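Other chains dropped; remaining ones untouched in position.
Letters A and B mark the chains in the order given here, with residues in each chain numbered from 1 onward.
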Amino acid sequence: MSKGTVVLAYSGGLDTSCILVWLKEQGYDVIAFLANIGQDEDFDEARKKAENLGAKKVFIEDLRAEFVEHFIWPAVQANAVYEDRYLLGTSLARPCISRSLVDVARREKAHFISHGATGKGNDQVRFELTSYALYPEVKAPWSMDANLMHISYESGILEDPKSHAPVDLYLMTKNPEEAPNAPDVLEITFRKGVPVKVTNLKDATSKDAALDIFLYLNEIGGRHGVGRIDIVENRFIGMKSRGIYETPGGTILLQAHLDIETFTMDKEVRRIKQGLSVKFSELVYNGFWYSPECDFVRHCIQKSQENVEGTVQLSVFKGQVYLLGRESPKSLYNEELVSMDKQGDYDPCDASGFIRINAVRLREYHRLQGLSSPKN
Amino acid sequence: MSKGTVVLAYSGGLDTSCILVWLKEQGYDVIAFLANIGQDEDFDEARKKAENLGAKKVFIEDLRAEFVEHFIWPAVQANAVYEDRYLLGTSLARPCISRSLVDVARREKAHFISHGATGKGNDQVRFELTSYALYPEVKAPWSMDANLMHISYESGILEDPKSHAPVDLYLMTKNPEEAPNAPDVLEITFRKGVPVKVTNLKDATSKDAALDIFLYLNEIGGRHGVGRIDIVENRFIGMKSRGIYETPGGTILLQAHLDIETFTMDKEVRRIKQGLSVKFSELVYNGFWYSPECDFVRHCIQKSQENVEGTVQLSVFKGQVYLLGRESPKSLYNEELVSMDKQGDYDPCDASGFIRINAVRLREYHRLQGLSSPKN
């Protein structure tokens, strides 16, 4: 008699195949669940393999568009970067997969969920926190780390932080040394802080669906070797680890969004939003996508994006993204005001008053210092 | 009879030459002051010109080493970046120059100071705030914007934010498209968060004095086209402006320092320090280097750098900096702890407890949501 039904997050790889067999041997009915989040995988092959190993059912879900629209777009709006460098490719995919897995489990009335994440990484936390938030039962680990946003690499010789990454490691991006000798120039249009159109000015290729835009940016970024980083990062559980990531499309979007945002957003709103973005990045990294605080922060960030609208031109070349120009109907940039040649609406005397008032405090401070140290 | 002595921040250019003549015509004795902060200038020529125009004295001060050690190094320790992109090359030079100018004025018992910064930019604020803080009298404008840290460009056709920068604009960096086809690989050693040695692994060139290190990084970064940005930024006085900057050495150091810092600094200290760095960058940008709050923040940041020590290897190629590896006697990275293959001192069951405790709050929240929305 069956001990119950387990939904297994199945990757097609060795680890989760072993788990599948072991679960069956322990007396469970196993439903294999494969999320298509853009990793390079033969899904038909994986389905057959799971069936051969004894899975009662196999579900393969194409989550790519959902991943882009509901997880990557909010990160773009936030300029989400963990510890100043990591673009959160894995962290964003985990809650997307987990939510879908939980849906399957609930639909199939499964009693257990099994993932393949090891007990030493962040992914166990991200996976299990989501499950606790959305559904009560859970069991552990996978190590898939490729999706349409990025590929990450860790362990093996990379565990020695001073050893260089092998040249042939990367799968999504070309080696910049072998990238084309001429740039591609892109025009990206944003509305409410998310890209709604990308056009390649060289060949007039144009995309306007979310998934298409992102895949196309991956293609262009990958071709030019954009978005490789080699970093040491701090895991939620308090240890440092070394990771290598390639995030071609995400890197282009980060630069483009930063630019259009600064162009259209009030300076002080931007400052407050910048603090919320640091928070957002930490929450996502730590696995708290489905939490009241992440809901709240996402809501606030989204509010800040209402006027983030316009078009950015940039070139992509040998691993680098160069901003070339920008325009927007919502810009707060006032060419006349800023011009050195025109007076505009601006009275230079006001600046003197502004400075003197700002100096009131500084003068008091230095006056006091003079009093307290007689030599000064 | 003289109306008094003015120390004029003289650049050798047209603007400040006119000011010099005008001040003399008004009846002032003029002392010309030229700061050498690494800009490309024929100082002998400038001295002659000032004398010919009637300057009573001419002082030329080589502030390059002081600029690197007392202004750029603290910025490196802070990972100082304004609005996520600008490395503050002008903002850091201003207080360095102003302090020296004030010293000359005090030494020469001058009654007035004159600079050449226009009333529309940040530099007026930076210059005058420093002077108010350090010395009482002041009057306005210059537009020198080259120093050993960076060159900045604004106004003219750049005032239209969508027009691209001319290809031949840049002076410090090569066009990445024309940069060498092979990278340089550097090894940079830090102590207390500042670079103490740089070695080029290709030709064994090595530098260990502060100014030499910085100039050498400029040379390498410049050769490979590193550190060009084209941004719209928010000035202190509330208007947006478009600026183009090239900061080759500073860009390499930012990447290298970020890496060695994350490698050696505790995660939570880093988080707090990150907030202080954002503050530091704003203060410097706004001209508040000589303020009690900037003193305080600099002190705190410096404290955080005590263990930031070690060596980073990186390659520089076609406009980009790639981290390759790092090592440190003070690292908090524990290879055994992080390894997927070794158990180390880490019990996977602890992670389960950790996650369940983190989920206590989330479960309550979702329980409440269930209560309040009956369909859920």
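Here is the rule we go by: a contact is a pair of C-beta atoms (placed from the backbone, for glycine too) under 8 Å apart; a residue touches a chain by one contact, two chains touch by 3 or more.
As the structure is a prediction and not an experimental result, all values here were calculated from the model.
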{"item": "Entire complex copy count, 2 subunits given", "value": "4"}
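Please note the rule applied: only the chains that are shown with their structure count from here on.
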{"item": "Euclidean distance of C-alpha centroids - chain A vs chain B, Å", "value": "28"}
{"item": "Touching residues (chain side chain B, partner chain A) in the complex", "value": "79, 83-85, 118-120, 124-125, 128-129, 132-134, 154-155, 159-165, 176-177, 181-183, 228-234, 237-242, 258-259, 262-263, 267, 270-271, 274-275, 278, 282, 288, 290-292, 313, 317-320, 322-327, 331-335, 337-341, 346, 348-349, 351-352, 354-356, 358-359, 361-363, 365-366"}
